[in-house]
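The complex is shown incomplete by one protein chain, all other protein chains being positioned as in the whole.
Coming up: subunit A.
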């Protein structure tokens, strides 16, 4: 809530002075009375019109429980007295109000006023108008003289009432301001996050879709993880992450975990809210109900065709089902032990609902190589960051190489004759080289896997970046190559 707004400048004769203010007696009262003003201008005048070297950047000060947001502008030109014209348009807020949304407004207003002055000489010229009253004069404001008072008035009234304003001075000078609540930037998207659209995206007419979004949109179905989307859409992973983060920011998607049956889910303390919320329970029973014919658990069950009302689960049944998800019980075990009930439930939706509503959370699995002697040289651990950077560089190179090859093969270019000749003339050697390449790749994989064993990487992430299933990864880690590997769930 804007408390006041004023326009002040450094006057060669009077020093820092307020020329216009709104409301009319908010900063300077006619008779010099200070009781009803928001603050004492003399206290803060040196921050409203600061020394020249601090100008042209945002400067705000708190006084008297108010925060004065300003953006002092100092223009240098020989046409001005003392070659300089310094002014500031200040917004007064309560000290405890969040000033961040206002910062951009203040900046834009300052830019607008600067343009008014630089291109139309309007600020300086206004003071020459006959009959203009200054803030603090008895009969301030003078009606219909000058434009600045009108601007201030509409800015404050409109921003307070509608959070936006549009003030038209003339054909070219239009001031548009809008207050936008600052949103917290969402966390970075990881390769194994699964984006799920929770609201449909605006059409192409309403939103300008960027190229990445256009390509990945059809792949975002709530089951594919970011890495997969990037592969399917043939878009660089970084761009996909960025696009998904953008959608997160606009609250169009939510991130889920990869759905697989090794995953462990546990209820959070929000579960009690879910139990008490009849509406949510209702919603849940509708959402998770599955067409029995399509359900994977259906095959093992021999239920008679059900009536429609039976397809929906009772609240109690849903609650007990969710309740049985606990740390230490993987989805696989859960499903085996609840097969009968699950015949009527879409298990993926069942999990998704809980995660989306926040009363269910994923328990991730981490692997840590415990300091015993692994058979592999532990270079990545001993060398620390330097090797890490090295390998990631290698990764980039490999990735690039792969991408290039794919592009080359799909483009229909002739492949380089050297390779052809080699492949054609020596099939046996080709086979050998393939085998050695295999072995090489394996060692490369070992090196990469070793990097994940620091307890910071969750199993989903490892699987995605290794292109391996969890089972395979676990098998590999247990092979003894990596020393003793301990798995933790948290």
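The rule is short, and it goes like this: a residue touches a chain if its C-beta (ideal position, glycine included) is under 8 Å from a C-beta of that chain, and two chains touch if they have at least 3 such contacts; residues count from 1.
Operating definition for what follows: contacts and distances are computed from a predicted model.
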| For the chain omitted from this view, which of "Mitochondrial inner membrane protease subunit 2", "Sperm-associated antigen 6", "T-complex protein 1 subunit epsilon" or "Nitrogen permease regulator 3" is its UniProt protein name? | "Nitrogen permease regulator 3"
| remark: Contacting the left-out chain: of A:118, A:231 or A:454, that is A:454
| message | Among A:286, A:323 or A:467, exactly one should touch the missing chain; which is it? | response | A:323
| Contacting the left-out chain in the complete assembly, out of A:33, A:198, A:370 or A:439 | A:370
| message | Need a quick check: the contact residues on subunit A for the chain that isn't drawn. | response | 10, 12, 15-16, 40, 42-43, 45-47, 49-63, 76, 82, 84, 96, 98-99, 184-185, 262, 266-269, 271-272, 275-276, 310, 314-317, 319-320, 322-324, 326-330, 333-334, 336-341, 366, 368, 370-371, 454-456, 474, 484, 486-490
